[in-house]
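For this view, one protein chain was removed and the others were kept in their places.
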Amino acid sequence: MPAPPLPPLIEVAPSPHLAEPSSTTRRMMIDVMIAMLPVLVMAVLVFHWYAVLQMGLCVLCCLATEAVCCWARGKPIPLGDYSAAVTGVILGLSLPWAAPWYIGALASVVAIGLGKAVFGGLGYNIFNPAMVGRAFVMLSFARELGASAYVVLHSNLEILTQPTPLTIAKEATRAIGAESFWPLFVGQVNGSPGETSAVALLVGGLYLCVRRSAAWGIPAGMLLSGFICAELLYAAGLTAFPPLYHLVTGSFLFGAFFIATDPVTSPVIHRGHFLFGTGVGVLSILIRVFSGYPEGVMFAVLLMNAAVPLINRWTIPRPVGGALAET
Amino acid sequence: MSVFSPVVHRTFARGVHPPERKGLAENCPIEVLPCPSKVVIPLLQHLGAVCLATVKPRQEVEMGDVVGEATAPVSAPVHASVRGKVGRATMATLPNGRHVPAIPIDAAEEQPFAGDALFEEIYGGDYPLDGLGHYLPQTIRQAAREAGLVGLGGAAFPTHIKLAPREQTPIDTLLLNGCECEPYLTGDDQLMQVAPRPILAGGLLGQLATGAQRVVVGIEANKPRAIRSLRQAAEGTDIEICVLRPKYPQGGEKQLIAAMLHREIPNGKLPLDVGVVVLNVGTAAALARAVVRGRPLTHRVVTVSGGGIRRPANVLAPIGASYRQLVEHCGGLRDNAVRIIAGGPMMGFTLGTLDAPVTKGTSGITILSEREVRRAGETPCVRCGRCVEVCPMRLVPTKLGLAARAGNAELARRHHIAACVECGCCAYVCPAQLPLVQLIRVGKVLARK
Amino acid sequence: METKAPGGGYLRQAWLVIFLGLLYGGALAGVQTSLGPRIEQNRRAETYRVIPQIVPGADAAQTTELTITGRDGKPSRVYRVHTAGGQLAGWVLPAGGLGFADRIDLLVGLDPELHAITGIYVLDQKETPGLGNFISSESFRERFAGMSAGEPLMVVKENPTAGRNEILALSGATISSESVANIVNTAIDNLREPLRGL
Amino acid sequence: MSNHDPTALERLINGILPENPVYRQLLGMCPTLAVTGAVKPAMTMALATAFVLISANCMVSLIRGLLRPHLRILVFTLTIATFVTIADRVLAAYLYEMSKQLGPYVPLIIVNCLIISRCEICASKQSLPVALADAVGVSLGFALALGSIATVREVLGSGTWFGLAVLPSNWPNWGIMVLPPGAFLTLGILLGLVEWLADRRRKHVT
Partner (left out) sequence: MDTLISLLQIGIGAAIINNFVLHYFVGICPFLGVSRKVETAFGMGCAVTFVISIAALLSWTFTYFILRPGAPLPGWVWRVAGGDPATSVDLSVLSYIMYIFVIAASVQFVEMYVRKFFPPLYKSFGVYLPLITTNCAILFACLEIMKNLQDPTRLWGLHEALTLALGGGVGFTLAITLMAGIREELDMCDVPKPLRGPGISLLTAGILAMAFMGFAGVDKSVADALKRLTENGTPRVEHRTLNTEY
């Protein structure tokens, strides 16, 4: 009796045979873009079309670089996972809108090329690609990206004629009063387009955490440690900004929710998330207050990225039932 | 659902909630497979040593006759599951890919039991829950051993070894595992509904054999009928019924013990070492049958379910019946069937054929259709940590996978690869679709060197 | 390969080392005696060459080097410079301190009465190219000439007020600018009293 | 590979490309990174290193018959340190600006593993002409490496080459290239490039 043939599609595969349908890399990236929407809306409200221009350029350049790098290595071109697009968005929103075009373009090429492709592409990079790109141009074109780059004296957009809050903090001779908190919170100040509106960042960031596309331990650790650190420095009279101001100015919130949370370049274990966030928070504030640069988030993220392998090592959890005794 | 229910049931930490899809076979009462014309009885159906064949070709055997005897302490005899004539010894391929010697038996026309009578023979009979006290521990173990009893929950570990007393660590609790947390599988659920008394009797006998003070049945809240039936049957006995919040892999003994007793089994140790013995409910029923009625393990309930089968069902099948017979009994495969799985979809092995025999450890056959499996291509790990969040053993699966890929045994050991129970939670949630369990299996071999 | 008895080998080695030591020692002594003065002169010329630029009317040849002890208790080198005619033209103070990136070394020129700064010169700096490194530029150095040496310099970002000792910062390099001003302030502060005494 | 001792010509040629000290052997990385912000200091450094390497190689080759293992390294070090001091003084006397700019990196030639490795591998075993050829070859290779890295860094970072403007004046200088990270990045990328070319040639041959 010959056995009837099996249906043609029968396949052999390792268990498990089910997978959580909503859990894909691409979905995580789309979540970031969704979370970015309020930020983008505020950016457009504050900076008008300037906000979008820089970002669009960065996204295009990032996608192009990603395609070229993958093509050169003979890999499939993975633009569909949107990770390069996310890098472009974050990079574009963290550069001053007025930076010349070649800065955005170079930053994008460096971000994807040096920040990502040389390590093997998506998932392998050690450092946050967008921050690698940003640091590269920041150190290259200090003049075009320094404090003065944000100020356009004769702009018809009034906000652009003012110095950024961080410049003011750095140079203030007296503590800054409470009356100016509201514009900082809403975002009616000068700065990089992505970072000005604390409220939009909070909304987007919470969405990311709730969706579990970002590990909540990172922003939690960062906000907590940043607050404590800023409080100590404020109490010692070393900074003009009260702690809460530090948290809502500059790229602190942007960093806490969108940059430090890049899963690839942050630890994998919850305790590690918290440690990592704490490190970024403390370093950001220290660099902000003590170094020659007005903002420290970018450097802090890169520094802590370098420490991630060590953090992952130190935070290996004790398995249920304890470690297997060496035999 | 449990969020709104008034009682917050116990459960273990982490784990996942895969779609249960139990509805397919949940309401199908156990049906009896018509006696197949031929069964192939593997001589190794358990964890341990291969049995030695005790029958010769052309020999006539009765249902229940020994066809292979245990030659080592950790082993269990196998019995003929039908009446018939022994054929020439062959090799059978078990679902896990192992080739083992097997005894084929051509079933006789006339079988001693068929249909309801067979069901009655296997799960019927009277089990006086208050009249078991006279069985001696040795008697119980001896009966379990002779009946070829092994765990029916999947691991197929010889039961008499589990019931052996231990001097250093006295057993205080006997757990009956009625979780059946794997999606699709409903065999234990049905069994608890229709045969609560053998199950409870098995529990009491296990208690006698191990000297445990308590017998507790662990059962997930998504099986209300089974809970009701067990509660009723347990009235008047000391057996406790503990309802658990459904979550995968609750049925894993480490998780079950954590959920019910808040005890952690040290890695590399057994439940015995924390004073617990865990028996699957089916095993308990078979134990009662072996002790009280002296019958060997010849049949078991197999769930045949999934979107790729025409008529999902819970089938009482003789050991050695081929998958093909069960599938055909259930209407055959649908055209969109893509995976034939021995066991449930989370831990089961896929088969490339239907010519495998049902063994003592076969809890189900899951046939998945195109729609049910997601076969998105694998992408690189994005270190999102989701696998870490769900691992019930609190491991770091992504590192285990990486270590295996890179052949880095030291890294694998540093991350306690040996503690992995291969439950598949990590791979289930992984957005990159990494075959983590497969990698971990490779890594375990690597790390042992 | 050598097949000598070990004892002889060691002896020969010892002689070899001693011989080489003498040879190299001699070579170094020769190099030092022949080049030493020239190096010293280079070192001096580095300062002297720029003296006319920062003290108007000075003649580098008419310079004397003094070592005095400043308020910080450490010895400091200063230069007394004269015109070609031999009149006191002013003072030059070497000064140094941290800038944005690394050490900045300067020369500060003062008028004979120590009332005004006559000019500064940046000997060494590693500030960011394109930003901080403009502290070496003529246009930045000019901002110091004529400032009062009696009170500290201030750095402002725009519209320096004449007569208030304010230096206009380099745009985008406020920190480097401030560092230079601070170094100048500290050096003058450190040496004003001892110089008065000379 | 043949197992005879390499001849003078082979040593000379090998040192330049096939066994380039920087790109192929990763020796002398510190000066390679530190002084390549511009071509001028890089070439000065290459010259100083060449002087030390040639002198030391010759010296060691001359006395090679007298050397015993346990004193060998001592003698090498003594020799190298002496020639480095001479080079340092000569630079300070005749190229004072450059000497200041190179700072500690001239004395650091003493511990440059490139030199001691040549003394060890070649000069202590082979005759004077071979040792000389080897030193010249390796020096050329080193100069080539320093020159190439410095060229990339100076052109991108300052828009000049050897101090001469080579890029249009509106070229935005990449400041980072003359800063420390630029050194690591340039060398990393050039190393990759050289490796890639070598790989392609290897494939081509087979």
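Chains: A, B, C and D, in written order; residue numbering restarts at 1 for each.
Please note the rule applied: a contact is a pair of C-beta atoms (placed from the backbone, for glycine too) under 8 Å apart; a residue touches a chain by one contact, two chains touch by 3 or more.
This is a predicted model, so every value here is computed, not measured.
> Shown chains touched by the missing chain?
Result for the missing chain's touching partners among shown chains: A, B, C, D.
> Among A:Cys58, A:Leu302 or A:Ile316, exactly one should touch the missing chain; which is it?
Among A:Cys58, A:Leu302 or A:Ile316, only A:Leu302 touches the chain that is not shown.
> For the chain that's not shown, point to the residue among D:Ile13, D:Val90 or D:Ile189 touching it.
With D:Ile13, D:Val90 or D:Ile189 as choices, the missing chain is touched by D:Ile189.
> Residue by residue, what part of subunit B touches the chain that was omitted?
380, 402-403, 405-406, 408, 411
> Go through subunit A and note every residue touching the omitted chain.
Output for subunit A: 73, 114-115, 117-121, 124, 126-127, 132, 135-136, 139, 162-163, 165, 168, 171-174, 176, 180, 236-238, 240, 283, 286-287, 289-293, 296, 298-300, 302-303, 305-310, 313.
> Can you name the residues of subunit C that touch the chain not displayed here?
Within subunit C, the residues touching the omitted chain are 24, 28-29, 31-32, 36, 67, 74-77, 94, 96, 98, 100-102, 152, 154-159, 166, 175, 178-179.
Going forward, only the chains that are shown with their structure count from here on.
> Between subunit A and subunit D, tell me the centre distance in angstrom, where each centre is the average of that chain's C-alpha atoms.
41
> Measure off the straight-line distance from the CA centroid of subunit A to the CA centroid of subunit C, and report it in whole Å.
Here the centre of subunit C sits 44 Å away from the centre of subunit A.
> Distance between subunit A and subunit B based on Cα centroids, please, to the nearest Å.
That pair's centroid distance is 47 Å.
> At least two other chains touched by the same residue of subunit B: list those residues.
none
> Where in subunit D do residues touch two or more other chains at once?
Only 173, 175, 179 qualify.
> Under the touch definition given earlier, write down the residues of subunit A that touch subunit B in their complex.
3, 6-7, 9-21, 23-25, 27-28, 78, 81, 83, 120-124, 212, 215, 263-270, 273, 312, 316-325
> Under the stated contact criterion, what part of subunit C meets subunit D in this complex?
2, 9-10, 12-13, 16-17, 20-21, 24, 27-28, 31-32, 35-36, 38-39, 42-43, 45-46, 124, 128-131
> Residues of subunit D touching subunit C in their complex?
On the subunit D side, the touching residues are 63, 65-68, 71, 74-75, 78-79, 82, 85-86, 89-90, 92-94, 96, 100, 157-158, 173, 175, 178-179.
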